[in-house]
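Every protein chain but one is kept in place in this view of the complex.
For subunit A:
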Amino acid sequence: MSLASQVSAVVRMNVKSIGQRFWPSLSTVVAVMLVVLVLLSFLAMANGFQQTIRGAGRDDVAIVLRAGATTELNSGLSRDQVRLLGEGPGVAHDANGDALLSPELFVIADGKKKATGLKANLPLRGIGAAGAGLRDNLKIAEGRMFASGSNELVVGRGVQREFENFDLGSKVTLGKSQWVVVGIFETGGSVFESELWADLPVVQSLFNRTAAVQTVRAKLDGPDGLQKFKDYATNDPRLKLDVLSETQYFSDQASQTSGLIQYLGWPLAIAMAFGALAGALNTMYSAVLSRTREIATLRAIGYGGFPAFVGTLVESLVLAAVGGCIGALAAWIFFDGLSATTLGASFTQVVFKFEMSPKLVEQGLVLGMAIGLIGGLLPAFRAARVPIIAGLAER
């Protein structure tokens, strides 16, 4: 009871005295805020990128790649293999008995970024007749789907937003031929919105890839469809191909880049945290110094060292919490939903949005509070050990 009263009285005094050391206190708040802001910006970037890529995958769609290929770009399948895949087990069929299969060709085209005016790689995907039906949440938001056999494009919303000259009706030159944008499509913010889609035979023809596709997407006929299809595509000596669920494929793709972003973000934030820690230590040492006489007076009255210890620590944690909360709030305001592009695993631009989440805020606040805790600990020990006689002699 008495100890709790002592602690609460000293904590109250320390917190109320923060205003008396406004500038050093503010510098600690700002330092912690910047650490949290930087960390959360990286984490939101990684999280948004991951969500964008992972959101594209479906469990009931399989993607077939050349054995050993890790991305669509370095994969390649022959026409015969595509035909054989259509005959495989585990693949769903439409009402006419045709396999729900989309052979796809993935070529790199040039686009110019609106933000920088610089050229960047864009993925042009030739898709089969069943291709659009294999994408989740596909919506033609403007215009219409491309007509088969024509050099028409439908453009992902992300491409239209971030790149020049991809609005509805625009004529664009890709490779050596001219294309017309006849539609803008959306897929709920997934990575497909970073692509251009056109009719597969037209893309094959205009990019001189007549005999080849890079991947096949197949709709599976049930929960065990993947395993059956996989066994078939792996074991048939004419195929020897890799089969993954689309979810798995995108998850692998996402983890590489988002991992890289996080590996950059955490060390940078931790390096900054050391700077903030120095600031917090300095602030709290000066706080203890400026309160030496007050602490000594309390000790003379009969207070123990523990309340002085806790009071100093709480003061440091309060400053860190204020900085952390402001940093998290600023990150949420400035970064959540911010649109950006980066290079994906296929060396093409992926349009994604920074995405904050309560879990990320928690991570940011934990780092901020760690700065407060460590920054307050040593000064708190000093406060607890203020010599009464010397402290009372302070002016």
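Rule of thumb we're sticking to: a contact is a pair of C-beta atoms (placed from the backbone, for glycine too) under 8 Å apart; a residue touches a chain by one contact, two chains touch by 3 or more; residues count from 1.
Going forward, contacts and distances are computed from a predicted model.
Its record in UniProt calls the unshown chain "ABC transporter ATP-binding protein", which is the match among "4Fe-4S dicluster domain-containing protein", "Ubiquinone biosynthesis protein UbiV", "ABC transporter ATP-binding protein" or "Sarcosine oxidase subunit delta".
The residue touching the chain not shown here, chosen from A:17, A:170 or A:357, is A:17. Per the touch definition above, the residue from A:138, A:273, A:298 or A:351 contacting the chain not shown is A:298. For subunit A, the residues touching the chain absent from view are 1-2, 5-6, 9, 13, 16-17, 20, 293-294, 297-304, 388-389, 392, 395.
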